[in-house]
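With one protein chain held back, the other chains of the complex are shown just where they sit.
Right, subunit A next:
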Amino acid sequence: MGYGRSDSYRVATTQDKVDKSPKKKKGAKDMDDLKKEVPITEHKMSIEEVCRKFQTDIVQGLTNAKAAEYLIRDGPNALTPPPTTPEWVKFCRQLFGGFSVLLWTGAILCFLAYAIQAATEDDPAGDNLYLGIVLTAVVVITGCFSYFQEAKSSKIMESFKNMVPQQALVIREGEKVQINAEEVVGGDLVEVKGGDRIPADIRVVSAHGCKVDNSSLTGESEPQSRSPDCTHDNPLETRNVAFFSTNCVEGTARGIVICTGDRTVMGRIATLTSGLETGKTPIAKEIEHFIHIITGVAVFLGVTFFILAIVLGYSWLEAVIFLIGIIVANVPEGLLATVTVCLTLTAKRMAKKNCLVKNLEAVETLGSTSTICSDKTGTLTQNRMTVAHMWFDNQIHEADTTEDQSGERGRGRRVPLFDKSSVTWLSLARIAGLCNRAQFKAGQDALPILKRDVAGDASESALLKCIELCCGSVRASRDRNKKVAEIPFNSTNKYQLSVHETEDVNDNRYLLVMKGAPERILDRCSTILLQGKEQPMDEELKESFQNAYMELGGLGERVLGFCHVMLPEDQYPKGFAFDTEDVNFQTDNLCFVGLMSMIDPPRAAVPDAVGKCRSAGIKVIMVTGDHPITAKAIAKGVGIISEGNETVEDIAARLNIPVSQVNPRDAKACVIHGTDLKDLSQDQMDDILRNHTEIVFARTSPQQKLIIVEGCQRLGAIVAVTGDGVNDSPALKKADIGVAMGISGSDVSKQAADMILLDDNFASIVTGVEEGRLIFDNLKKSIAYTLTSNIPEITPFLLFIIVNIPLPLGTITILCIDLGTDMVPAISLAYETAESDIMKRQPRNPFRDKLVNERLISIAYGQIGMIQALGGFFAYFVILAENGFLPTRLVGIRLNWDDRSCNDLEDSYGQQWTYEQRKIVEFTCHTAFFVSIVVVQWADVIICKTRRNSVFQQGMRNKILIFGLFEETALAAFLSYCPGMDVALRMYPLKPSWWFCAFPYSFLIFVYDEVRKLLLRRNPGGWVERETYY
């Protein structure tokens, strides 16, 4: 954000570097401005007016002087790159973001405590220093890890740049010159031809069969023709404007440049996309909430014991060190690494299932998603026109539109096959094959027909493929019926015809075939082919034609009519010169054969995926640039508008009443047109999003897509957007999670997205939702597990302060638990399978269902943690008692115990202990306490496997978890028994019996939690669930 786009409009671009402060203020306003509709008005002006506005000439073009002047005024015709964040800033964000803050604070406090100790004591204990260093190391290592993991770069602007045309043909001072596209200025007269990229937004002044591919801008699959007349108020829909960086597919056109660079429609999208600020991911918010809780607990404990220490008569400095010690002890050192690794593992797992996650935190987002806004073209549909229906022999036939021609349409439905032997069908197929200019590109015979590339427009290609599939080689048929004459399609005729020789060598007649707009074709026909016989066209047949036409049109399909006639030999003998300019042959009294209708059909996996999203409580909204009828048809086809649900218009039509009389509350579904959307107020918009469950937005501009996403977010929804085009990119960026298509998606959309579906399969989203929900649950378990051991780690220090016993657990041993033994079991919980069908429950409510809540803290700290602490202390007292220090002797012994000069400390039996001997016993106790925590954590990891089910229901199939149990025990034994550990980490070998001190407590934890979960399952919604279900 923060670069004034509209400023540079008025002043030269060199201004860019001058004052940055006023720009920042304007940043917000500019973004609002960008979100508004395109301010182009030139399409409504006459050509003369446009010329006057830019002081240009319709024939001569701009003068060179004028062009140079404009170039200085407007700047080059290029997209301004956004200010890029340097790599080190990104790295620092990883280093100081989210969870790391907690650890940094801990580290700083540690150094502070050490500094105090160093200043006051002669021989300060190094514990705090080590702890500080370890904490720093943990943050830095994890920071590096996630930095390299993500390594995502916001190269959005660069991918836009790739779309920019390099050269442009302009007319200046009456001469055609080829110049760099960057030098094109407003008012330039530009010529484009088929295959070119449009160099700027141009107002077409003349065109010859010009068609442009606007799919990157509007999402329409088929090329749009361009002509000089204004056909629509909306600049995006009118025929006389062609847009920057769209492709001219065929024909030629000449136009006046009306916008250049960032001011073009595409430039606005680019600026909008790269300027959008995205909020925090849901998981980041949860972690923040977690940090608040942990900090709260830590500060509360710290301050309480600080006061207690003062009351007990410690000095201020000692109390401060205790305060810091307690706060730091609350920091779960290993959790940052655990969370990062868990998310990474899920990301890897999703990548295996073809969901590539660019941002680690986005792994969970799909799981929280409550609304999916999906683009239609290319996401829900295959983005290729396909013949869907045919009408011949007075009957509608369905064609197979599935991607693999399997006939499967999801939910077990199959396409009924039609009779391919009908003579009418053969005639229809022949017309469709002959009256067709599309052809397969060379050298693709090995490929399956549907995968071959076709040269020609979308609907002709669809016909070609359909015929090739059903009736064999079209080329052979064309060879047999040599083309004699042809009139290509144009918008005034609305038909295309060609004249062919017949297959039969002895038959000297010519065959005339014609296809075009059905009503035009019907007007030219006097007979109709039924079951292979020509019959006169009567009113009844005309009506049935009308019905079929209406029905197919109502399905959002593009309908073409086909007819043919055998030209009589006496009028058109062999060698007759057909003149296509001045038509000298019969073009009426033809024989109508049938209709074929085409649509961009939905992908096979989509209906099931939409159904699964529904049952998972996720609202699926279609947002498309395409026409409402087509959009609605596809929405119905894929189940976004489910069967039986009606829109207001449907109800009105069914009850035969005006739309205004229908209660909008009755209609669950609704289809909203982009132009209506423009006039809606924010409240009306909220109203629609809240009250309709099945919504289709049609004819939406990229800006409107963004507004829709923002509307959903305003209502508290977590929004996922799927899309593949440039027009989706602002919405993709703004969404909580943008999902782009890996194969068909444009680079821009992939850059703006957080997740990429590598196989373009919408169904992968369902996988994403499932994995996201699973990892959320498992992170809860992992955190519950990790936090539990905090209590047995803190309580020794607290008792050390309050009752003055020798320290039961040292800093090093705490670190061994947090960063050593606890790690693998905590991570292994990420591999836990779901307890129930997570796709059957509602998405979590981000305000209510938190990752870490009070109940989790109460279970971990208040219940299980306390039992663990008891286990640890039991081992501690057992060892000291075996050595002669009975618990009663220990209370208040601390000052003497830690006194180096006291070498004759007596135990309960009167034995005297030197300082060094005492310390060995103390460190043996540390080791025993440590081992006891490992033992009770066995039980903890097993109870944390499930939140509601019993372990016996869940089973122990998680092998990583069993591995974790083995490894933590092995590590504990290693630390205790490895020679040299007494010097390195001050850990001593334990007698075997001391291992078993904590076993009863471990068992107690298991039983306690099983009983709790049993009660929880027995009384759903009861006290136990309300108070302890995390």
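In this text, contacts are C-beta pairs under 8 Å (C-beta built on N, C-alpha and C of every residue); 3 or more make two chains touch, one makes a residue touch a chain; residues count from 1.
By definition in this document, contacts and distances are computed from a predicted model.
Chemist: Have a look at "1-acylglycerol-3-phosphate O-acyltransferase 9, like", "Sec1 family domain-containing protein 1", "Apoptosis-inducing factor 1, mitochondrial" or "FXYD domain-containing ion transport regulator" and point out the UniProt protein name belonging to the hidden chain.
Modeler: Missing chain, UniProt protein name: "FXYD domain-containing ion transport regulator".
Chemist: Using the document's definition of touch, tell me which of A:Glu42, A:Asp262, A:Asp400 or A:Asp728 contacts the absent chain.
Modeler: Result: among the candidates, A:Asp400 touches the missing chain.
Chemist: In the complete assembly, which of A:Ile291, A:Ile449 or A:Leu567 touches the absent chain?
Modeler: Of the candidates A:Ile291, A:Ile449 or A:Leu567, A:Ile449 is in touch with the missing chain.
Chemist: Hey, which of A:Lys348, A:Lys959 or A:Arg1026 is the one touching the hidden chain?
Modeler: Counting the whole complex, the residue in contact with the absent chain is A:Lys959.
Chemist: Go through subunit A and note every residue touching the omitted chain.
Modeler: Contacting residues on subunit A, toward the hidden partner: 352, 400, 403-407, 417, 448-450, 469-470, 956, 959-960, 962-967, 969-971, 973-974, 976-979, 989-992, 995.
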